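For this depiction, one protein chain was excluded, whereas all remaining protein chains were kept in their positions.
Now for subunit A:
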């Protein structure tokens, strides 16, 4: 049992991104991005398409290597102690990553094995999480037979199987109807409140942000604002987050969408 100090004010952050830059060849995707999020907090990573959200997620999850800067998960450097860092991280990618030919149970137990969780313990966790996600009756259904929203719920259950204290979700509500989006968002917010999980929620949809949330705003690979919603709004001299986001993104506020087109 490892103990991580987390006093919220100078203690070990759930996620610390320090001076991270990344390029695809000559195309700069992230420039000197720094922020940190506390455990048991809901932080929204706001940015338009192409702002660098997915690149940042790929670096945090070590799909890509951090060449410039440092990323730490509960104090564990993703580059130097990737195993320790990744054990504390659950992630839901933007692209669907379920194996469509396998059942829900097979998909989840595969993930459990990738975290060294034995069959018996995995089964208990799977049953608990599926009930939590209202998917208990779909255990043996093929992933292919699920709707988009149901697949997302299974992916969230999968990301939580190894009980990570930090959860990353990359545009988790993309392609879902309003009801599914609201359901998933509520589930994640409940996890923060009841389980004390730190969440980084990447989105470009402004209506997914609540006044009490923390926000990190990216624009063309640069961090342009970070803090409480009220502080970000105040710092831009606007009245609403929509206006603040449109100003920070260099757009007319009418171009900022609540829901997907």
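Throughout what follows, a residue touches a chain if its C-beta (ideal position, glycine included) is under 8 Å from a C-beta of that chain, and two chains touch if they have at least 3 such contacts; residues count from 1.
Convention: contacts and distances are computed from a predicted model.
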{"item": "Candidate names \"Hydrogenase nickel incorporation protein HypB\", \"Transport permease protein\", \"Na(+)/H(+) antiporter subunit C\" or \"Imidazole glycerol phosphate synthase subunit HisF\"; UniProt protein name, chain not shown", "value": "\"Transport permease protein\""}
{"item": "Residues in subunit A touching the chain absent from view", "value": "1-11, 13, 16, 18, 24-25, 29, 34-43, 49-55, 57-58, 61-65, 74, 79, 82-89, 91, 93-99, 101-102, 106, 109-118, 158, 163, 165, 170-171, 192-193, 196, 198, 212, 214, 216, 221, 226-228"}
